[in-house]
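For reference, the structure I am asking about is given below.
Subset of chains shown; positions unchanged.
All chains are identified by letter, namely A and B, in their written order; residue positions are counted from 1 within each chain.
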Amino acid sequence: MSVRVLYFASFRDVSGRQEEERPIPPGARVADLWRELVAEMPGLAASLTGSMPPAAVNAEYTGPETPLRDGDEVTFLPPVAGG
Amino acid sequence: MYLKEQPLDVAALLAGVRHSDGGVCVFLGVVRNENAGRPTEKIEYQAYGAMAESEIGRIAAGLAREWPDTQVAIRHRVGELSVGEVAVAIVASAPHRAEAFAACRAAIDRIKATVPIWKREFHPDGTTEWLDPSAATPSRSPTAPLPR
């Protein structure tokens, strides 16, 4: 089981990648994936105010408890600044 | 498609105003030559394209529910923009002006709050930073000067 993780803006700079496939254990939730990423790349959490940035699964905002499914596209969003 | 890689055509949006509408409120977000006291040379807007499209669509649908007599057109630029270029264009038109103003203001406020678009400022000294509107001052990201 795996998900595709997309990185944007400062998270792309910190991770050095635009996207990656990532294996996940059965039952993993969005917050579990975030903790895993931060463990590997502590810079992701550098400018964070809360415990986890806003997250999207398959291009829709979702919460930290959302279960991940095989093939999901997951994104953690640094502070947006459109307009 | 709300996102555009080419310069936004405000005149074309204005040409879409219905003849039953007498009040047209336009908001243009324009690239400034400075921010928080530091000069800006250019801006990069990066978007999570698929999600930005659907989020703007959701915002547009919400505006249509709240202001049913108001027609709202939204375009957002992505890529590299020079000072003075239009980053976002909103044209809200209604039979009367109060609704046009209210819908236009709500549109830009909501776009800034939730649409996954990011803005990198390039300074004349070669440094860059991703803007964090929630910070009191822009976050000084650790990006090194780019080769020029």
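Following the convention adopted for this analysis, a residue touches a chain if its C-beta (ideal position, glycine included) is under 8 Å from a C-beta of that chain, and two chains touch if they have at least 3 such contacts.
Computed from a predicted structure; not experimentally measured.
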{"item": "Overall stoichiometry - one representative per chain kind is placed in view", "value": "A x2, B x2"}
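The working rule: only the chains that are shown with their structure count from here on.
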{"item": "In the complex with subunit B, residue positions of subunit A that touch it", "value": "6, 8-10, 12-13, 43, 47, 49, 56, 59-61, 75, 77-83"}
{"item": "Subunit A contact footprint on subunit B (complex, rising order)", "value": "29, 45-48, 50-52, 54, 76, 87-88, 108, 111-120, 130-135, 139, 141-143"}
